[in-house]
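For this depiction, one protein chain was excluded, whereas all remaining protein chains were kept in their positions.
Chains here go by letter, A, B and C, matching the order in which they are written, and residues are numbered from 1 within each.
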Amino acid sequence: MPAESLSSAGTANARLVYMSDFLELLAADAANSSDFTDRSGISATDRARTVLFECLFNHLADDRVASLFTILGFEHDFTCYAIAGYPARSAARSRVDIEKIVADFGGTCLTAERPITGLTGADNGTGRTAVVALIRPVGAATPEIICNTIAPAFDADRPIALGPQRTGAEGAMRSVQATLYCLKAAPALAATAQSLPRPLRTDDALPERALIGDEDARDELIRVVYGSLTAAGPDDPTLLTVSTFLKYGGSLETCAKELNVHPNTIRYRLKRAAESTGWDATDPREAYVLITAIALGRMATAQ
Amino acid sequence: MPAESLSSAGTANARLVYMSDFLELLAADAANSSDFTDRSGISATDRARTVLFECLFNHLADDRVASLFTILGFEHDFTCYAIAGYPARSAARSRVDIEKIVADFGGTCLTAERPITGLTGADNGTGRTAVVALIRPVGAATPEIICNTIAPAFDADRPIALGPQRTGAEGAMRSVQATLYCLKAAPALAATAQSLPRPLRTDDALPERALIGDEDARDELIRVVYGSLTAAGPDDPTLLTVSTFLKYGGSLETCAKELNVHPNTIRYRLKRAAESTGWDATDPREAYVLITAIALGRMATAQ
Amino acid sequence: MPAESLSSAGTANARLVYMSDFLELLAADAANSSDFTDRSGISATDRARTVLFECLFNHLADDRVASLFTILGFEHDFTCYAIAGYPARSAARSRVDIEKIVADFGGTCLTAERPITGLTGADNGTGRTAVVALIRPVGAATPEIICNTIAPAFDADRPIALGPQRTGAEGAMRSVQATLYCLKAAPALAATAQSLPRPLRTDDALPERALIGDEDARDELIRVVYGSLTAAGPDDPTLLTVSTFLKYGGSLETCAKELNVHPNTIRYRLKRAAESTGWDATDPREAYVLITAIALGRMATAQ
Partner (left out) sequence: MPAESLSSAGTANARLVYMSDFLELLAADAANSSDFTDRSGISATDRARTVLFECLFNHLADDRVASLFTILGFEHDFTCYAIAGYPARSAARSRVDIEKIVADFGGTCLTAERPITGLTGADNGTGRTAVVALIRPVGAATPEIICNTIAPAFDADRPIALGPQRTGAEGAMRSVQATLYCLKAAPALAATAQSLPRPLRTDDALPERALIGDEDARDELIRVVYGSLTAAGPDDPTLLTVSTFLKYGGSLETCAKELNVHPNTIRYRLKRAAESTGWDATDPREAYVLITAIALGRMATAQ
C-alpha cells in the first residue's frame, strides 16, 4: 500500500525517487546534505559516491543508480559484495584502510558511512555509525580472505556482516541492505544463538531480519527453508513431523503420541529431515529458524 | 517540470482546503433527505462508510478520517472495537445480521468487506473476503458477549478476531488493523499454538503479526512482553534466566550450568517470572512469544 | 529509463503517483481540474469517478485506485470490460444513454470523457473527445450484446472499441488503455485492413498499437503471434518459411528458390501454418501483423 511503503521508506526515498535523472540526483544531494557545506577538497567522485550510497541505503537500484555505478568505474554487469561493520577508530580511518587493503589485492571498492538506527528509525546518537564497503572480487582472493584481512579496520568487539556476492546495481543494493539488516539484527542473535559468527553472514540472522521488515529474509525463509520442508510433496511427513515436534517444545514423546507413531520414528524422521533440508529441529537456534519459516510459509500459502 | 506542478498542488495547506471540499461533498450528500439520488443506486451514507473503511484499511486516521466518522454519527472521542471474520454465507448477509444484532442490543455499528490477501499482497482469488464490524460498546454488553452473539454470522470453521477497545479515529483504525493482521496470521498459529482461540484476540498472534510487519504488535512485544522481563531493573536475573533457558532449548540443566547455579534455582526463577510477567518460558507457545520479544527488545535497545 | 517514462507518462502521472493516499488523490484533482471551478451539482461520487478515470488514463492501478473502485461500488475482484467511442451528439448525452441502457440490463457501469490526442500527445482541439464506459458483465448479456445495444449512443461514422474482460483495478486499467489505443490506431488500419471491424477489438490493431508505444500490444505480438510461429521447436520450418515468404513480398517462387524446395511445399507449409497459428501469411493484413510480430520477436530474442 503506497502510504505505508512511502512512510517506511522515508522522505529521503521519496525525494530520490522523484528526481527524474541521475544528474538531478547528484544535484539534489548537494542541495540537502550538510556534508557539502564546506566544499573544499570535495571531488566530483566523492559526491557521486555519496549520492550512490544514499540511493542504495534507500532501496533504489534503477537505471539512474546504474549510471552512478558506471561513473564510479563499476561498469554494467559488475559483480560485488558488501561488508559492513563498526569502525575500529574513526570511520574515515577505517575507510582509508579498507580501500588501501583492497587496492593492495589489486581490486577496487567503494566505501560509505551509515548510522545504524534503532527499530523506530530514530538515530539515538550513540555513535553507532557503520562503515560499508562494496567490493569487486579480486583474483583468487575470496570474500572471506578479504573480510579477514580488513577485519582490523573494524571494532573487534562488534559484529562484522558479509553480504552475498551479486551482480549489477540491484544486486549491489541487496547485498548492502542485507549487511545493514544484519548489523541491526546482531544484538538479537544472542537470544537464540550461542555465539555470534564473525563475520556474520546474511543467512545467520534470517528470523531477526524478517522481524524488522527485511523482505529478502522473509522470501528466503519461505522459499528456501519452508520450501525444503515441503519439497518431497504433500504425502511426505517431514513438515508435519517437524512442526508437531516444535509445537510441543521439542518433546519426542508428546510429538510421537500426537502423531500416533513410536518416538524412534520421530527421531529417525527428524534426523533424515536435518540431513535433507539442512535444518535440525533439535538444535535450539535452528528450531527458531524453522518455527519462523513455518509461520511465514503457512501465512504465504493460506487459502 | 513535475516538481513545480507538485508545489502548486501539494502543500499541506492546499491539501486541507481541498480535502475538506471532498468531505463536505460527502457530508452534503449524506445529509440530503433523499438518500438515493445517485445513479449508481448507492446511498450517500453507504458511500461515506465505504470511504471511511478504505481509509482505515489503508492506515489513515487523521483529521480527514475523523470528519468521516462525524458524518457517520461517530462523534469526537467515541469508543469502539472491531470484530472480523469470514462470512457464514454471503458477506452481505453477514453484515445485515451483525448490524441487526448490535441494533437489538441498542448499539450502533459500521460494517465493511475486506479481502484478506496473502503475504505477497496478491489475491489468490479463493474467496477469502472478510467482514469487519466496528462496534460502539452498548450498555452492559461486553465485547465478548457481542462477539459470541454475532458469531453465527461468521464461518464456524474459520477464525474470528476481536480487536481491543479504543478511542477516536486513530483507535478505530488500530483496532481494525489488529483484527485484519490476526486473520492473516491465523494460519501460522498452528505452528506453535496447540489450538486456535475463538475469538482470536489480537494478543494471541503477536509474533506472527510482528513477522508480517504489524508495527503495533512489534511495539507491544517490546513494551509489554520484553518490558515485563526487565521491569525489576538491571540487577534482577529474570531476563538473563529466561533468555538463557530459551537459548538452550528449554534445558534446565544446561541453563543452570551456563549460569553457574543449581537447576532448582532456574526452576524457581522461571516460575516466579511466569507469575510476575504472565509469560511462562516452559510453555512452547509462550516460549516462542518470549524469544520474539527478547529479539525485538534487544534490537530496540541496542547501543 | 525513468526520465523517458516520466516524460512520456506526463506530468499528470507524476502528480498522481506522488499523492500518498487516495484521499489526497481526491483532493489533488479538485486542486487542479478546472472541471470543478463551478462546484454546484457536483457530488462526491462524481468527483471520485473523475479521479478514478484520471488514474486509469495515466496507467495507474495501485491500491489507491482499488480504493476508488470500492468507493464507487466496484468491490474487490470485480470483473469488467471497457467500451470506447465518439459520442453521437454530446458526450454528456452519450454517457447518460449508456448508463441507462446498462442499468436496464440490470448492470452497473462507470463512464468518463477522454480527448483522443494525436501522436505528439497534443490535443489538436478538433473535438475528438471519446466517451469511455467501464461495464460490469450482466447476466446473460455478452459484451457484444451490450456493445451493440449502446452503439447508437456513439457516432456511427467513427470507430467503437471493445476491450477485453478483465479483473480488478489492474485489469480495468488495461481494458481502458486497450480501447484508447485502439481509437488512436483506427485511422491507421485503413492502410492494411480492407474494412474497419465494428466494434474494433483490441486484437484488431496490434501492429498499430505497438507502433504508438502500447506495451501490451508489443507483448502480445511477441508472446502470442511470434510464439505461435516458434511453438513447434527449432527444427520446425514454420518460422523460416513464413518469414522468407514475407521477405520476398509474397512470392512463392522466390521463396521456394531461396529455401531450395518446390513451390508446392511452400504453399503446403503456409496453409498448415495458417491452420495451426491462426495467421495466414497470404492475406495482406495478416502478413503485416506477422511481419511486425517477427521483427519484434527477433529483437526480443536476439543474443
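For this structure, a couple of remarks:
The rule is short, and it goes like this: a residue touches a chain if its C-beta (ideal position, glycine included) is under 8 Å from a C-beta of that chain, and two chains touch if they have at least 3 such contacts.
Here the structure is a predicted model, which is why all the values come from computation and not from measurement.
Of the candidate positions C:92, C:145 or C:212, contact with the unshown chain belongs to C:212.
Summary of contacts with the chain left out: across A:23, A:145 or A:231, the touching residue is A:23.
Touching the missing chain, out of C:26, C:173, C:222 or C:270, is residue C:222. Counting over the whole complex, subunit A has residues 6, 11, 14-15, 18-19, 21-24, 26-28, 30-32, 39, 42-45, 47, 63-64, 67, 70-73, 75-77, 99, 103, 108, 168 touching the chain that is not drawn.
In the full complex, subunit C makes contact with the omitted chain through residues 1, 3-4, 18, 20, 118-120, 124, 126, 128, 184-188, 190-194, 207-208, 210-213, 218, 222, 243, 246-250, 282-285, 287-288, 291-292, 294-296, 298-303.
In the analysis below, only the chains that are shown with their structure count from here on.
Of all residue numbers used where subunit A meets subunit B, over half belong to both copies. The two sides are thus made of the same residues.
One inter-chain figure worth recording: subunit B and subunit C are separated by 42 Å, centre to centre, where each centre is the mean of the chain's CA atoms.
Distance from the subunit A centre to the subunit C centre is 42 Å, each centre being the mean of its Cα atoms.
Mean C-alpha positions place subunit A and subunit B at a centre distance of 29 Å.
Residue positions 6, 14, 18, 21, 63-64 of subunit C are each in touch with at least two other chains.
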